[in-house]
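Missing here: one protein chain of the complex. Every other protein chain is in place.
Per-chain numbering from 1; labels A, B, C, D, E, F and G assigned in written order.
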C-alpha cells in the first residue's frame, strides 16, 4: 500500500482513548475532547493530571481521556477539582463542564474557584442547551431560541438573558487566563486549540486558574444537521458570545 | 418646653418599627435599616411590599421593618424574593443581605436573579466579615485582614481576592441599577440614601432589578470602636470598593 | 389475555408513534394498557424503543423482559434486542437495514421485509413504520384494524391527522404481507 | 458533692476567664468538671456568661437551671439572671454597676461590692473579675485558693501568665471581703 | 368507570396536568431525568393560563422560590429526582419549619450519587424521615399508577394547603415515563382553612412574618410540639393504604409504588394456584399505615416486603409488625435491569408462603 | 486514668485537635454556629502543620471538596450544623456511592429551618437513614462527652478509611461548646487497607475513575448490594454501645449524646433510692445496636427513651424492641431552654418505673 | 434655635453622634440606662444648628432633632 511511504500527519493524541464515543453524530464534544487530550499531551502531564468530570453529555470523560478522573455532582466539578488540587499540590487538575453545569447550578462553584485563582484548568463547553437531559433551556440559551422548556423562544422577561461567563469571570482578580473559542470551522478550531493550550499553560506554567469557553454545536437538541449546526454557531452564537482572550494575567500581576 | 415651638426635623420613618434593636453599639446595620425604611416610605409602598430577610446579623429584619417579611435560608433571599414577586405581580419585594449571605453561599442566587432582571430591590450590606457567626472571613474580607478564620490575615494564595459584587453584576444585561454606597460619614450617608432610593426606583418605576451595596462597619468583629470602624471604611474599604453607580439602565435599553 | 410488544429503532423512524397507536387502539377496545418508552441516556445517539402491554386485567408491569412480539426497525436495535424475544415469539425486522446474515435465531417467527423500500414505493420512506405496524396487527390480532385507525386519531396531533389515510394505506400493505404468508 | 456557679456580665469583663480558672482549679484538684459558655447570638451586644459544674462524680449536665452560686458583673446580666439563683444560694453582684435599688431578692445570700472601684484602686479596673472570683472562692470553698493559682496558670496563655501575681493579689482582696464578713 | 372516557397519559404529564387541575399556576424547577416532562409540559401550558413557569438556576433555588411563592399564598410545585431532591433538603426543612405549603414531586431515579435513571425506591427514607435537618416530617404520597400520579398530585395540593406543610409525591421513573389510561375527573375536597398568615403586603393590617427562627426560651420546643401535633392529626385523618385480596390472605405482600402494582399480577397468579396471598399497599408512606400492619401481624400473617432498595420500607414494616412477626424480604436495589417482573415476585411469594 | 494528665478542652476544639491527631491535614468548611470553633481552630493550626484549611463558599462546595480530596487519598474533614448538613446531602450521597472516605461532623443545633442554636438531636433521622438520595447508609457516631468528641473523631477517620465510606459524627451544641477534661492519648488501630483506587495521576498505571454512575444492566444493583454488604460488615464489627448499670436494671433508659450523660446523674439518683435503673447508650447510632435492645426486650425490661426531639431514636428502639415491649418516651424537642435537667429525667424515670 | 432630644433608653453609647457633630454639642454622659449603657446627651445646646447629622449617623434612631 502506498501509505507505507506516506507519513501519518495526525496521530491520535496519547491522552485520548481509542474507543468509540457515545456522542451524537456531529457533536462538538468529540472535537473538544480531542483538543483537550492534545493539550495534555503537549504539556506531557497525562500521568500527573486528574480530571473532574461534570454531569452532562460529557459525563463519560473517563472513558475518553486517559487520565485519572473523578465524577463530580452536577455543577460541582470546580469544588471537586479544588479538593483534588489542594491534596495534590504537585499534580494538575482540569474540569470539563457544560453550560448547564457551569453557568446554572454550578455558578457559585465556578465563580469562587476563579476568585481563589485555584490552580486548575476549566474547559467550559457552551452549546446553549442542556444536551444530556434532552434540550432544555440553559443560562446561555439565546434570546428567541426554542428549547423544550422555552417552547415559545427564550424571552428575557422572565427567563433572563444569555449569560456570558467569560465576561463575568474576567472582572475578577483571581483568574489568570480567560478566553472564548469555537470549533465551528477549521480556522476557529486552530485558534481554539491554542486557547485550550493556554488555559492549561496558565495552570502548568503560571500556577494559575485557566478558563476556556468553547462554543459547541449540539445538532441533536438544536434539531439540525451537523453542518447546519456549525453554521448556527457562526451566525447566532459568535455575534453574542464574541471569541477572544478576556484576561491573560502574567504572574507578576498577582502580587 | 421649648420643643413645642420647634419642629421635629427627622420624624421616625413610618416603615421603621419603634423598638430597640439587637445590633451592637455603632453597628451600621441600624443606619441602613433606617434608610431602607425611608425609601419604602418615599415610594409609599409599605403596605404593598414584602421583604426577604437573610441569615446574618440582619436576620431580625421583621422586627424592625414594618412590612411583611419572609425569612430565607442563608444566601437564598433572592430566590425567595423571586418566588414572592412572581406570585405577587402587583407588589414589591426587597432583600436585605450580608456579604457572607450574598457573596458566598448565595452567589448563584444573586447572579441569576440579577441576570433575569427579576423585579426586586437588593440591599447588600458589606462589612467584610460574617458578623453573626462571630467574625469569620467573608468573600469581601480585604487582603491582610485578620478574622477568626484568616488568623494570619487573608492571603490571596489559597483564600482568593475580596469580591467586588457590583462590578460583577454590572457586567450582566439583567440588572437595571447597580451601585455602591457607604454610610461612614454624613456626606456618604446622604449619597447612600439617594442610591438606596434609586435601587427601589429601579423596581417601582422601571420594573427592574435594583441593587445597592452599602459598605458597613462592624465594630464588634473588627475589634474597633464605632468611630474607628467608620474610619476603616474610608481608609481600607472605599479604596478597594469604590463608591458610585455601576449601571443604570433606562427601560428602553431592555428591548 | 395479555399481549405485549417491544418496538425499537432509530429516533426518526416513528418508533414511539406506532407504540402509541397500538396502545391507543387497545384502549379504544376497552382493554387495560401500558406504554413504556425509552428515555434519557438510552436515547443518546438517536435510539428509541418502547414496550406496549395490553391486557384484560390491570397491567402489572409495563416493562417486559421477554416480549411476545418485537419490531426492530434498525440494525442497531436488532443487534441489541434480538435475543430478548420469547421463543416462538414474533420477530418483525426491517430487512431494508438489517442484513439477512444477522438473523440467526431459529426459534422465533421471523418476519423480515424491506419496509424502507416498500415505503419508498408508496412515495414516502417514513411510512416504513406503518407497514411494520400493519404486519404486527395482521400477525398477532392483538388489536383490530379498525381500532388502529381510532388509535391513530388519538395518537396523532390535530395537524398530523391528515396523514391518517396514507398511514392506513401503509398499514394495509403490512397486512397484505401477512395475508400472503411468508 | 457538687458545686456549680453561673457567671455573667459584659464581653470585656473577663467573665469566661474566671469561669475557666474555676474549672481548671477544680480539675487540678482531681474533680470532675464542666464549663459551658454562652455562644452565638447570646453574645450579641457583648453579653457573656458561663456555667461551671464541679463534682466528685461525672457531671451529668453542664447546664444548670438554678445555680447554687451566681456572679453578675453588669446591670444587664443582673437583670436577666438574678431570679435564677437557688433560694439560699450565693449571689455576688458588681455593686459598681448594679444599683442597690435593683437588688430585691431576700432569699439569697447577697454579696454586692463595688468591684470596679476596688479594682481601680488597685490600678486596673480589669481586675474587678478577679476580686469577684476571690470572693466566690472565699464564700463557697468550692476550690482551694492554691488550686486557683494552678488553675490560672492553665487558663492563661503563655504571654498572659505574667499577670498572675497581680490577679492573685486581686483575688486576695476578694477573699478579704468575705473574711471581713458582709 | 367507563374506560372510554379515559385518556392515555404519560405519568409525568399527568402530574403536570393534575397540578393545573388543582389550581396550581406556579412552577419552579430544574431539569433532571426522568421527570423533565413535568417542567416541559408546564413551560408550554402555563403561559397560556397566565401561570408562571420558571426554570431556576438549581434545585436549591427552586425550593426557595417555593418558599417565597408559598408564603405569598399561591399553590406552587416543583419536581425533581434523586440528586435534585437532596439539594432541596435545607429548603424543605425551612418550609416545614415555617409551615409553608408546597408540592414536591420526586420521580425517583437510582442512587446513591449519580447512580442511574432507572426506577428506584431508594429515596424512601429521605421522603419519610425528613432528609433535612431538624425535627419535622412531611406527608409523602406514593402513587402506583398513572391514575394515581394524577390523583396524588391533586391530593398533595389539598393536604399541603390544608395543613400548611410541604408534601412529597414519591413516584419513580417507571411511573413518570409510562403511559396509562387516566380518568381526569377532579375530586372534591372540603373547603380549605383561611389564609391569615400569608405575606402579601401589610395592607390595612399588621405586618406578618413567615419564619422558622425561634430563639426565645421554650419557643422552639413549643413550635416543634405544634408541628408534631399537626403530624399526628395528619396521621389520624389522612393515612391511606390499599388492601388487595387481604381478607383471607395468609401471606401479605407489602409494597408501594411500582413494585406494588407488579405484585398484584404475581398475587393473582399465586391465587390462581390456590395460595391465599394479598397486598397491603401504603398510599401514604408517611404517615405510615402502622395500625393496618400491626393488625395483620397480630392475626399471625406472614409478610413479604418487596421494594426497589436493600430495605427501607422494610424498617417501617418491622417497626409496625413487631419483632416477632415473620417478615420476608425481597429487595431489588435500583439500577438498570433491576425492576422485578411479576414472575420474580411470584417466585418470592411461593417461597415465602407459609406452611 | 490519671486525671492530672487530662486537659480541659472545649468540645469543638477537641474535634479539631483529634483530627490533627488522626493525621487529617485537609479541612473544607463553612462557618455556622455552634461549630465555628472547629474551622477557626484549624485555620490557626493547619498552616503551621503544612495542612490545608479552606473556607469554602458554601457547604455544598465544602462537601464536594471532600469528594475531591478524599478521592486523592488524603484524610479530610468538614463540619457544620443543621442547615449546612442538609446542603451536603447530595454530596454525601455521591461520596457514599463513589466510596470516598471523609469525616463529616454535625454539631447539631435546633431545627427545622433556621430554628435556633441550642443543642438538638433533630438530625438523628438524617444521620442514620441517609438524608441524601439513593440506597446507602453511612456510619454515624454519637459522642456524649468532650472525651468522646476526641475519641469519636479519631475513630471516624479510621472507619472512614477502613471501609471507604463517609462517616458522620453526630454531636450537639452542648458538646461542642462545653469544656471538659480530656485524655488526649491516641488509640491504636490495625493497619489500614491499601489505597489502590485513589486518583493521584495515572503514573505508570492504568487511569482510575472514582464515580457513582452505573448504567449497565445489573451494574448498579450489584453496586448497591456491595454497599449493603459493606454496611452489614460494619454492623457486625463496629456496632458500639455502652451499658451503664444495666445488669439488674428493670427500667432501661435509652439515650445517646447529651441526654445520655444527663441521664446518668438521674439514674444514679434513682438508684440511690433503690430503683433498678440502667442506661443503654448507642455509641454508633448507625449501625444501631439492635441486638442489645432486643435482648433487653426479651428479658421483659421496661424502656424509657429520651432524646432532644419528638421521637426519632424512638423509632429505632421500637423497631429493635418489638411492638410488645413497654416503651416510655420523654422527648424534649430542641430549642432554647429545652435541654432536660437531671431532675427532669429523674422524674420521668420514677414515673416510668415498672410496678 | 435648635436642639436635639436623645432617647436615652435607645442609646447604646456608640459615640457616633459625638464624633460627627461638627459643633461638639454632644457627649457621652455619666448616667446609665437600663441596658447598662452610658447614654449620650447634648452638652451645649446653644451651638446646635439642627443640622441633623447626629440623627443621621445614629444607628439606633435615638436622636430627634428639633429646629
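Following the convention adopted for this analysis, a residue touches a chain if its C-beta (ideal position, glycine included) is under 8 Å from a C-beta of that chain, and two chains touch if they have at least 3 such contacts.
Because the structure is a prediction, the values reported are computed rather than measured.
Chemist: Name every shown chain in contact with the chain that has been left out of the document.
Modeler: A, C
Chemist: Among A:26, A:56, A:98 or A:208, which residue is in contact with the omitted chain in the full complex?
Modeler: A:26
Chemist: Could you pull out which residues of subunit A are in touch with the chain that's been left out?
Modeler: 2-3, 6-10, 12, 16, 20-21, 23-31, 34, 183, 185-186, 189-190, 219, 225-227, 230
Chemist: I need the residue numbers on subunit C that touch the omitted chain, in ascending order.
Modeler: Given the touch definition above, subunit C has residues 10, 74-76, 79, 97 touching the missing chain.
What we mean here is this: only the chains that are shown with their structure count from here on.
Chemist: Treat touching chains as neighbours: how many steps, at the fewest, connect subunit E to subunit G?
Modeler: 2
Chemist: Using only Cα atoms to place each chain's centre, name the chain farthest from subunit G.
Modeler: The chain farthest from subunit G, judged by C-alpha centres, is C.
Chemist: Starting from the mean Cα coordinates of subunit F and subunit G, work out the distance between those two points in Å.
Modeler: Roughly 53 Å, centre to centre.
Chemist: If you average the Cα atoms of subunit D and of subunit G to get two centres, how far apart are those centres in Å?
Modeler: For subunit D versus subunit G, the centre distance works out to 35 Å.
Chemist: Going by the touch rule set out above, which residues of subunit G reach two or more other chains?
Modeler: 35
Chemist: Would you give the residues of subunit D that are in contact with at least 2 other chains, written as numbers and ranges?
Modeler: 40-41
Chemist: Go ahead and list every pair of chains that touch.
Modeler: Listed in label order, the chain pairs in contact are A-B, A-C, A-E, A-F, B-D, B-E, B-F, B-G, C-E, D-F, D-G, E-F.
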